[in-house]
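Have a look at this one before I ask anything.
With one protein chain withheld, the remaining protein chains of the complex are depicted in position.
And then chain A:
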Amino acid sequence: MLRNLASASSRGFATAAKSSAKNIVVVDGIRLPFAMQSTIYNDLLAVDLQRLALKALLTKTALDPAMVDYVLCGTVIQETKTSNIAREASMGAGIPLSVPSHTVTQACISSSVAICTAAEKIMAGQADVVIAGGVETFSDVPIRFSRKVRQKLIGAPKAMKKGPAGIAGLLKGLKPGDLAPEAPAIANYTTGEVMGVSSDRLSAKFGVSREDMDHFTVRSHGNAAKAHEENWYDGEVMPFNGSNAENGIKPSTYEKVSSLNPAFVKPYGTHTAANSSFLTDGASASLIMSEEKALELGFKPKSYIRDWAFVACDPFEELLLGPTYGAKKCLDSMNLKMEDIGVFEIHEAFAGQVLSNLTAMNSQAFADQRFNGKKVGEVDQSKMNTKGGSLSLGHPFGATGSRLVSTASNRLQKEEERFALLAACADGGLGHAAILERYDN
């Protein structure tokens, strides 16, 4: 009865196009504890982390692995040995070999894409039960030879056939500096700009102060620490080696945080090691189903995925402003106002980036410029990231999107709110937003 009411009420908000499609539900979602680079996951490959996350989800939900129709995983920095990491992780997690899987990548919203692709697959009638997750490890990244050396190595077999002269030719033109290895940088390929620099500039543009950022940072760590202290994350963060502690959470004081030097724009920038998210290892997984199938299998879903948007903006000027555009699109399409939202989960790449987006959403000037004068609205910060965010929990690029969905779904259930708005920025000027609705069991 309740369920009928719920879907009736939601139908009121749904657009015509979507009302005829299947309802998509989040049955459950988990993550392995997010951990600072080179700590607890030092000896594991990304594929191992993802495998363990998939397995933990199966354990948690008691879903028969043979029921899975499809597996989707997001990841950003690819290990070439496991370029379709979803497939390797799926097989390693005991999901039948007959279940297909693919890997998606869209920078920091990769697992958001995985989840939304799952939803689209279900709506298209291609699947009913999809596991969507994501993974990142910074404990092992592909560090390569320089391009020069790579060219020489690729040409080597041919050159070797020419004998000593060929070998000599191979070495010709190589400078000692060419032998230095190349590590992947967190910079945009097109703009060549490091993300911290972009965010620093964006914050300046929207007038976000260092002080605001540092306060926001302290708040994030405080929220995360409190949530863990209260065991709020039990059942969402699955234990690794017996513990679900997340070691990047460092409750601190404003004084301490504010004493750090800028890390990107020196010497007068605002972004520091504290108010930027840190390099994180982690994996997550969500179980997405059609509502019908979930009920048939006896599950009690946590939320509906009602709407989602992927947007893109100018990476030179507004690299990390995607959340604003995404939120606008979703709210408009669902005919919702900010006040209708009870749970906000917004990815914290940098404190400055979040605050810039919040400012943009509530700025009349910005609205006049971009949205025909209609503001996105004011985010009630007391409802935002109340269990911590990427600044404190950590941000394994490929895994964060699924974390947002799990935490938002659990918050909707525990806080008895109706709608959740998720938003995240991603490299390349990309952005994502989604609206979840509580599932009434």
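Criterion: contacts are C-beta pairs under 8 Å (C-beta built on N, C-alpha and C of every residue); 3 or more make two chains touch, one makes a residue touch a chain; residues count from 1.
FYI, contacts and distances are computed from a predicted model.
Participant: UniProt names the one chain left off this complex as which of "Aldehyde dehydrogenase domain-containing protein", "Ubiquitin-like-conjugating enzyme ATG10", "MTMR9 protein" or "enoyl-CoA hydratase"?
Facilitator: From the listed options "Aldehyde dehydrogenase domain-containing protein", "Ubiquitin-like-conjugating enzyme ATG10", "MTMR9 protein" or "enoyl-CoA hydratase", the omitted chain resolves to "enoyl-CoA hydratase".
Participant: Of A:D234, A:D314, A:D368 or A:E416, which one is in contact with the hidden chain?
Facilitator: A:D234
Participant: For the chain left off this view, which of A:P164, A:G242, A:P267 or A:G373 is in contact with it?
Facilitator: Considering the complete complex, A:G242 is the one touching the chain left out.
Participant: Which of A:R51, A:R87 or A:K121 sits in contact with the chain that's absent?
Facilitator: Only one of A:R51, A:R87 or A:K121 touches the chain omitted from view, namely A:R51.
Participant: Hey, which chain A residues sit against the chain that's not shown?
Facilitator: Those residues of chain A that touch the unshown chain are 51, 55, 58-62, 91-94, 234-235, 239, 241-244.
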